[in-house]
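Remarks on the structure that follows.
Removed: one protein chain of the complex. Kept in place: all other protein chains.
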Amino acid sequence: MSKSIDRKWVWIGSALLVVALLVLPFLVKNYRVFQFNLVLVYAVAILGLNILTGFNGQFSLGHGAFYAFGAYTAAILMSLYHVPYWATLPVAFVFCFAFGFLVGFPALRLAGHFLALATFALALAVPQLLKYKKIEGLTGGVQGIVLSKPEPPFSFSLFDQPLSPDRWLYFFTLFVTALMFLFAWNLLRGRVGRALVAIRDHPIAATAMGINLPVFKSLTFGTSAGFTGLAGALGAIVVAFVSPDSFTVQLSIFLLVGVVVGGLASIPGAIFGGIFIQFVPNIADEISKSAPAAIYGVLLIGLMYLLPTGVMGGLQRLWMKLRARPAG
Amino acid sequence: MSKLLEVNKLCASYGATQVLYDVDFSLEAGHITAILGANGAGKTTTLRALCQVVKTSGSVVLDGTQVVGKSTESVVRMGVAHVPDGRGTFTGLSVEENLRLGAYVRGNKAEMMEDMERMFTRFPILKQRRHQQAGTLSGGEQQMLAISRALMLRPKLLLLDEPSFGLAPLIVAEIFRIMRTINKEDRVSMLLVEQNASLALDLADHAYLLETGRVALSGPSDTIKNDESVRRAYLGY
Partner (left out) sequence: MEALLYQIFSGLANGIIYGSVALALVMIYQATHHINFAQGEMATFSTFIAWWLIQSGWPYWGAFFFTVAVSFAGGLLVQRIILRPIEKAPVMTNVIVFIGLLLIFNAFSGWFFDHTIKSFDSPFPKDSALTTKYFSAHQFGSAGVLLLVLLALFAFFKFTPIGLAMRAAAQNPDSARLVGIRVSWMLGLGWGLAAAIGAIAGMMVAPIVFLDPNMMAGILLYGFAAALLGGIDNPLGAVIGGFIVGVLENLLGAYVIGTELKLTVALVLIVATLTLKPAGLFGKKVVVRV
């Protein structure tokens, strides 16, 4: 009896959620919608990092580099080659996948803090690389590249609010995000997911069971980079601007914060992570310019002590406690 | 003859898993006592419990002082030297540095140098390899190094965990011969954990047999050695 009630509630809840999501952009101001778009973008980026670090145990402090690579790919394609915005996404994914796969190879030899170190170095080097004068023609140098937000393909209005570019991008981003999450979920729940976790927890045993470690780990790196790179491209479209100083090591650190807050090896947790890293700096900035960093720092340490499985893990445990209570 | 070590109702666990149940035994000063038993009986755990490396309850009194509840470092300072299973050598440091560390808590440099020379006399191969990285020594040499390091403490009680493990019979015989010498000449009391029962019984004065965390049998080693039914039932030979 309780099982079918459970089921019914899940369906109703999900349906309500979907309706809410679809109507949301028309209930709030344009700027808020823009922020929501970024939440979704970050969620996908965090999901990418989580595949590598959470599920596969390979530490990356440099995912900002892949994000930047994807963002610049989209920006260059759109500004120099007039590629339509939606077409840049698959290209960004493929390029970043390849980039990540290549990075994956030296990463094979590194473990734990050495991998963290190498990726940290990558993150630190990226802005300087993007400002390099010799490729200024492509990257726009220090000034970056300015893009224009795509116009919605039709006009539409709800609650007196028109379908602005930001709102149109909201639906686009929502669609892409849903796709990527579905992709990740599919990928991770089967043999691939189990293999990833096996490699993370018992690498020697995994090899003994026939998993080709080098190939798998590099493919994981590539896939992870592809996700984050695609997020970067999406981000470029949403923000309509890329510049080297948008992609400092801080971005890589914030993505990591998102993974930790949401929960390592949790797919839905990535959404919490996205909400977190988008909105906390906005609120904290009002206290002090340094406040967001301090809060993140305290949070990272606090979470490692108290809630190592992140928000999702904490919620899961709470849910299990509630369900374990006898009925009536 | 006073009891150097008295253990009463010793219980030990790894996390939630209890391994020792109300173990009682004692050790006379100057004696060699053996703890025997099959794999998983709790022999290594007993030694670890004495050093407070695992969670314990009960009473362990060394020379009149209670040990349970102290930190491992404090127990060592009371004069307990433990040669763990796997030797526990500092593989990245030189042979000489390993020996120096053995005397870390003693603080008297002159005595330490004296002791080091005695170790080198007893185990000439260590003197040869004095400045070599300990990790490059063979199994038998590492065992000699581990025992020497423990002796550098001038311990009241020497704990040895499976000194014969993984070593060729000739080397084992040599090491056991030296241990007998150390016991006789330097009057070092020893508590020896061994799977190789016959070797242990030849060396020890007294023996305890552990079976799944409890003392199943105890007595002078001669008695146990000569009791055929006990040997067959518990010691497999």
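Letters A and B mark the chains in the order given here, with residues in each chain numbered from 1 onward.
The rule we apply is simple: a residue touches a chain if its C-beta (ideal position, glycine included) is under 8 Å from a C-beta of that chain, and two chains touch if they have at least 3 such contacts.
Quick caveat: nothing in here was measured; it's all calculated off a predicted structure.
Among the residues B:Gly102, B:Pro163 or B:Gly213, only B:Gly102 touches the chain that is left out of the figure.
Checked against the hidden chain, the listed residues A:Ser148, A:Asn212 or A:Ser288 yield one contact partner: A:Ser288. Residue in contact with the omitted chain (choice from A:Cys96, A:Ala116 or A:Ile277): A:Ala116. Interface note: of A:Val28, A:Leu80, A:Leu158 or A:Val298, the residue touching the hidden chain in the full complex is A:Val298. Listed for subunit B, the residues touching the missing chain in the whole complex are 51, 53, 71-73, 76-77, 81-82, 84, 88-93, 97, 100-102, 104-105, 107, 133, 135-136, 149, 153. Seen from subunit A, the chain kept out of the figure touches residues 53, 57, 59, 61, 106, 109-114, 116-118, 120-122, 124-125, 128-129, 131-133, 204, 249, 253, 256, 260, 264, 288-291, 293-294, 296-301, 304-305, 308.
One rule holds in what follows: only the chains that are shown with their structure count from here on.
Subunit A and subunit B have CA centres that are 55 Å apart.
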